[in-house]
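In this view, the complex is presented without one of its protein chains, the others remaining in place.
Lettered A, B and C in written order, each chain numbered from 1.
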Amino acid sequence: MATSAQQFGSDNYAGICPEALAAMTRANDGSCVSYGDDEWTALAADAFRTLFESDCEVFFVFNGTAANSLALAALCQSFHSVICASAAHVETDECGAPEFFSNGSKLLVAPPGSSKLTPDMIRTLATGRADIHFPKPRVVTITQPTETGQVYSLDEIEAIAAVCRELGLKLHMDGARFAHACATLGCSPAEMTWKAGVDVLCFGGTKNGMAVGEAVIFFDRALAADFDYRCKQAGQLASKMRFLSAPWIGLLESGAWLSNARHGNACATRLAGAIAGISGVELLFPVQANAVFIHAPEPLLDDLRRRGWRFYTFIGGGARFMFAWDADPERVEELAADIADAARLMSTAAA
Amino acid sequence: MATSAQQFGSDNYAGICPEALAAMTRANDGSCVSYGDDEWTALAADAFRTLFESDCEVFFVFNGTAANSLALAALCQSFHSVICASAAHVETDECGAPEFFSNGSKLLVAPPGSSKLTPDMIRTLATGRADIHFPKPRVVTITQPTETGQVYSLDEIEAIAAVCRELGLKLHMDGARFAHACATLGCSPAEMTWKAGVDVLCFGGTKNGMAVGEAVIFFDRALAADFDYRCKQAGQLASKMRFLSAPWIGLLESGAWLSNARHGNACATRLAGAIAGISGVELLFPVQANAVFIHAPEPLLDDLRRRGWRFYTFIGGGARFMFAWDADPERVEELAADIADAARLMSTAAA
Amino acid sequence: MATSAQQFGSDNYAGICPEALAAMTRANDGSCVSYGDDEWTALAADAFRTLFESDCEVFFVFNGTAANSLALAALCQSFHSVICASAAHVETDECGAPEFFSNGSKLLVAPPGSSKLTPDMIRTLATGRADIHFPKPRVVTITQPTETGQVYSLDEIEAIAAVCRELGLKLHMDGARFAHACATLGCSPAEMTWKAGVDVLCFGGTKNGMAVGEAVIFFDRALAADFDYRCKQAGQLASKMRFLSAPWIGLLESGAWLSNARHGNACATRLAGAIAGISGVELLFPVQANAVFIHAPEPLLDDLRRRGWRFYTFIGGGARFMFAWDADPERVEELAADIADAARLMSTAAA
Partner (left out) sequence: MATSAQQFGSDNYAGICPEALAAMTRANDGSCVSYGDDEWTALAADAFRTLFESDCEVFFVFNGTAANSLALAALCQSFHSVICASAAHVETDECGAPEFFSNGSKLLVAPPGSSKLTPDMIRTLATGRADIHFPKPRVVTITQPTETGQVYSLDEIEAIAAVCRELGLKLHMDGARFAHACATLGCSPAEMTWKAGVDVLCFGGTKNGMAVGEAVIFFDRALAADFDYRCKQAGQLASKMRFLSAPWIGLLESGAWLSNARHGNACATRLAGAIAGISGVELLFPVQANAVFIHAPEPLLDDLRRRGWRFYTFIGGGARFMFAWDADPERVEELAADIADAARLMSTAAA
């Protein structure tokens, strides 16, 4: 199959990074017990414990939808509710998976346009109703970085955790691009999670360079009770588990988890810098991770499409570009140049 | 990590076969759209259509538990029931996954000791109750080959399909080791499925040499309506789908799907032959695929364990050995020799 | 227990109306087969068929939450979605029951402040997303009259039904106070349902004068397939069914279903008329059924509470009064007088 030019429509377009692939290949040597009783899986879990400076419980599942939904289901009963931002992936892009895995937990969604939750939003949603005719708030979930590429500061996370504790809520972090937030903040994984008050983290492997796989990490071990059964029943226990766990060893031990993220972030910053000041093109959100959302006139976006670019679009004229571990800086420059050129042509045509 | 000697406790102990790995590596070249809209996935689905001589609907999911449960959930409402053998994996080893995915469909289990279903068992289970106080039978599931290594003949499948049609039941085949049954019967995949009356097949990739992944194949396309949504909601849609689909191309185009299975079957036959006639050791089931179940005194099994062998055991003194694509014939001989030696020592001690 | 003065906080505060009680008592005479195989239940279902001039399928369940949720679950798979108004009871007051019964169907809620759905809202919600990462729209539910006491005209229902047909959606009507809407419009039950394009109706018995019980009515009989199993599994099959069905005979044959509703509506109209023009008190919604929602300053509401009135309140200063079959017109006048007096005192105090 002919390789086509690199696209930045999603950071899922990237393949397996060398460190993950090497670990996968290394793990492929010989016979190995199944269902996670193997040494690779034990080593990978230990690597996470080292990374997080915590005796946390670690589980490996297939994808982010399952990771988030299983973690939330472990924290909720069916009549509980989960507080999230309006842009939260659990609300917008998981096809009702949280409701399915929990058998009915409702998402209490902050007002439209909220990509980050704030303590005030949480308080309003959590205290708006206190009768049995409405699901009882039980968990707050935040996405770090958010779906639109912003990063919660440590202070922001701590403030959210404080209101959670006050209101008896657990705090879940959807870290589909967790590494990118670490790269942005320059803090340790521990600082961004349990030290700030996070109870459960879903750490994304796929967008970090793996073929498949996410880690669910419980800092409060009591919350992980029987979580292995939950994974099994929900079709999330890999028989050849080593292929889900070993790549983590490759990523974590080599430091690729962080360098991959830094590279994606740098490419986003590069694009944002290169298109700054272009007339008619505006950033929709501050660029703090590996995503660039631009607002541009529809004809300009059409021109980009004609030039062969693929990207997600949004009502009102937005386009998203995301940069993975494999983003080619020259290709980023090509994209920037095409945006500039398309904008120039448009303004010429308008004149 | 030091490679330890090969074990035959499970065919999940094997790694990725060369053909699947090569396809995975080839698919890793460059950027590729996600969530199954890629060319690898289209090609893999087409390869199945060619293999099955059918314009079937094909979906790729992560593991066998999910494949079976999603397929059954697509056929059932929560108040329906699924007829299965007592040894069926859906009953014995999926931790309630069929009930979970379907939100409550009950398994109607044939009497203990039934590794194969028969038309009579199906009729009895399907017609025993016809009131709304008991779940309404809706699907029959058979495992081909069975969990204990027997193969339904084409005649047997056709007879089951006939009773299904008569009683208004759908027929699902759990083909975790589908290829092994094809190898045994020497028939085409089409003959063993839709031509014999099977509505939906779960075709196992993991036990056939892949790292991860199963295919769900609907021969009756109407039954596949919205199955893509079902997979997504249930956490079974891979973002980097090419790594679940491309290996199938490697397996199917090279013929490895069948040669891998033949090799596993041959190793089982070899072990069965080598231990035939050993005093105190008996086959629990006819060897028709890649599994050998033996009955032996507990001290003999203990001796095998001391010699380093790993195997699953069963109440009453059974041991299971399973052979994957990578089974080393010399190692099979070592196992046979150890069984013979242990039996000899035991009979000497007894004398 | 001392009877306290009548309150208008809810139309659930009323007891059993004479016609329903008489039927219940009559049905209590002697031995009777159970689980709905009795003559009372057959007669009650026939009474509905006569009322609706339709060979509809009729089921009797315990309450409105279950009626709505079971009906929606019959129309949806877990990955489907249900379009509703922001004030819809299924969204605001059923504690996630629709999600629970359907195992995860998501509610797509019209913008805040929508007590009635419009074809445009439906089109926007139904066509906003068409990818498998978001639940697939499958049903529209409207409440007739709405939770805030407005009535959809026949034209409005027909227009909604037309957009449903165009978009492949089913139309469900939550008729917790169905009779009140009939009374308002002066149309036949048939005109307001299947003749206008409604597929399934939940007809409220409790608010119509019964002790307990609602009817689920499928005008499209195909949609009712196996609904009896669904009710049983969900804990909604009464063993002594006659006590859920016979009261309907009392209500329908006597015409009390309609006269009860007319009485409630008339009381609401009377209150609305009596308080019209009172300074500082405004109707929040047009009064078209048996509810009156007023906006008034918090001190005025406090004064009413001190005078012994119970009512539901809403953020921003709203109070709800609802009138059942037993509403005492003199007591309605007392309420009106108290509102007027409280308002007068307030304006005096302010002056």
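The rule we apply is simple: a residue touches a chain if its C-beta (ideal position, glycine included) is under 8 Å from a C-beta of that chain, and two chains touch if they have at least 3 such contacts.
Quick caveat: nothing in here was measured; it's all calculated off a predicted structure.
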item	value
Listed residues B:Ser105, B:Gln150 or B:Asn265, member touching the removed chain	B:Ser105
Per the touch definition above, residue among C:Ala162, C:Val212 or C:Ala340 touching the missing chain	C:Val212
Residue, one of C:Ala45, C:Ala66 or C:Ile275, that touches the chain absent here	C:Ala66
Chain not shown: contacting residue from C:Gln7, C:Thr92 or C:Thr118	C:Gln7
Contact residue for the chain not shown (choose from A:His89, A:Lys116, A:Lys136 or A:Arg270)	A:Lys136
Hidden partner chain, residues of chain B it touches	78-79, 81, 92-97, 99-100, 103-106, 132-135
Missing-chain contacts mapped onto chain A	35, 77-80, 103-104, 132-133, 135-136, 226, 228-230, 232-233, 237
Residues belonging to chain C that touch the chain removed from view	1, 3-7, 9-10, 12-16, 21, 24-25, 27-35, 39-40, 43, 61-66, 69-70, 94-97, 100-101, 103, 206, 211-212, 229, 232-240, 243-244, 310, 326
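One rule holds in what follows: only the chains that are shown with their structure count from here on.
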item	value
Chain B against chain A, contact positions shared by both copies (same if over half, else different)	same
Remotest chain, chain B as reference, centres from CA atoms	C
Degree value of the rotation bringing chain B onto chain C, based on Cα positions, nearest 5	180
Length of the line joining the C-alpha centres of chain A and chain C, rounded to whole Å	42
Where chain B and chain C are represented by their mean Cα positions, the distance between them in whole Å	51
In chain C, residues with contacts to at least two other chains	78-79, 103-104, 132-133, 135
